[in-house]
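To start, the structure under review is shown below, and the notes come after it.
In this view, the complex is presented without one of its protein chains, the others remaining in place.
Coming up: subunit A.
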C-alpha cells in the first residue's frame, strides 16, 4: 500500500453519517478516491473467536475496536482518552491526571473521613427553616394555604347589560375620537398661509391645552430634508391614553322640556263656579270707599267711605237704601254674622257705634240692645224718611281719642274686636255687645298691629303685626303659635272657614297661604299682583279666595282644602277681575264674598262698589 500509516489512521468516513447496518450484507464499506470499493477485512471475527480472544488475550481490554474498519487499534496507553478529561498528560503544561479512582482495590481509601453525625440525624438546617416558618405562621405573617372551597361559580347572564361590568362595557363602548386627518399644515412644504404668523410664534410659551395646533408647522424644501418628528412619541402616547386609559362615560343628557316643569293645574273651566264678569256697579259714594261688608242673609251690603257716609245697598238691584252720614271717614265696617240680629259695627273716630239696621223695623228687638245706654244726641240730621233710621248705638271704648282702624266680629255674633292705632300702647280690644263691656287682652303689644281676626271654630284669636301673625288661645290665655310670613308688611288677613288655613296679604304684593297644620312658614307665596295687596277674603261655602290690590284688579283663586291630612291645599289662580279705575294711586281697597252665592264684592278708590258674578 503506498499510503503511509498516518494516512491509514486518518482514513475518513467515506460513506457519511449512515447506520453501518446498511453495509452489513456487502463486502465493502464505501469507496475510495479512485472509486474502487474499500473492502472490509477478509475475516471478521465471529462470536466464538471473540469469546476466545476475550478469555485468552491479555490485551483484549486494551484494544479499541476501530469502528471504520473493524480493526482493533491497539491502545498505546493514553492518547485516545485525552480529550475527555480535564487533566492532561503533562506535555503541554497540564497537570498529569492522578488516577485515584480505579478498578483495582487499593490499600488506602480516597478519604478516611468518618461520616458526620448529620448523616444520621434529621437535618438541623431544615429544622431551623421549619421553626422559622412555624413562627411566621403563628405571628400571622404567613397564611397557611387554605384548602380551596368548592364555591359554585355562577355565570352572570346580564353582565353585558351592566355598563360597569367588564362584559357590559362592550355594549357601552364609546369609541375613541377619531384622529383628524392631516391637513395642509402637516405637509412638509405647506403654503405660507398655514405657517404660524409672527404673533403665534409664541407657540412654545403657550400651554399645551391652549395651542391651536399640536405641532409647529415647518417648511422644508424637499422631503429629504424633513427631520424626525420630535413629538412622535408624545402623540402616540397620548393616543394610547385616549384609547385605553382614558375613561369614557356616556353622559346622559336630560332633555327636559321646560313645559314639563310647570305643574299641571286644573283648568279654570273645571273649577266653576267662580266670579268672572262684572255685573253691577253701586254708585253713590263721592270719595274712595274704604271698606264694605255683606249681611249674612246676602240681601244687603254696607260700605263706608272717606266722604263720611255709610251706605246700605240692596245687593240685587244696586239700590242705595240708606245713607248714614257719620261725620268723618269710616275705616272699617263689619256686619254681625248672626243672622237673627241685624247689627253693623262701623269704626268711626272717635267712637265706634253699632248700627242696627233692620229695614223691617222690628222695634221689638231694639229694646234689648238699648238697655243701659246713656242718652246721646244724634250727631247729624238724617234725611227725612218715614222709615226708622239706623240707630247708632255708641259703644264707648276706653280710649276714645285713638283712631280705630279695624273692627271684626266673632262668628257667634256676640264678641267683636277692634284695633286702635296706638303704637306702643294698647292696640287691641275685645268687646262683648250683649254685656256691653270691653277688655284689653294683651299686656304688651307686639309691634304695630295690622289686623285681627277671630277663629271661626276654635277659641283662637289671630293678631297680625307687620311681619308675623300670632295666634292666641283665648280660653287658656296663652300664645299658641307664631306664623312667620316672609313678607315685609302685612296688610290684611283672612281665616278659612274650615279653620286650618290662613292667608295674609302684604304691601309687597305677596299673598302668603299658611297651613296651620303644616308649618309656621307660608305653604305658598303667591305673587300674582303687581302692586300692594290691600285686602284678602275667603268664601264661606265655595273653595274660593280673592285678593284686592292697588293695581285696580281683584284676583280670584281656587283654594281647595282637603279633609285628609295627607293632601296639601290646591291653589289655582282663576281669574283677574278688572273694572275698578285706580285713583290717587290706590286701586281696590276692600273685597268680600257673598255669603251664599259665588259672587264677589269689591270697593275701590274710584268711589264705587262692584259686584262680580
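Keep this in mind: a residue touches a chain if its C-beta (ideal position, glycine included) is under 8 Å from a C-beta of that chain, and two chains touch if they have at least 3 such contacts; residues count from 1.
The definition used in the following text is that contacts and distances are computed from a predicted model.
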Listed names "Glutamyl-tRNA(Gln) amidotransferase subunit C, mitochondrial", "Ribosome biogenesis protein WDR12", "V-type proton ATPase subunit" or "Par-6 partitioning defective 6 homolog beta (C. elegans)", matching UniProt entry of the absent chain: "Ribosome biogenesis protein WDR12"
Residue among A:189, A:202, A:286 or A:317 touching the omitted chain: A:317
Touch criterion as defined above, residue of A:177, A:191 or A:273 at the omitted chain: A:273
Contact partner of the left-out chain, one of A:57, A:189, A:297 or A:519: A:297
Hidden partner chain, residues of subunit A it touches: 273, 279-280, 297-299, 314, 316-319, 321, 359-361, 363, 386-388, 596-597, 613
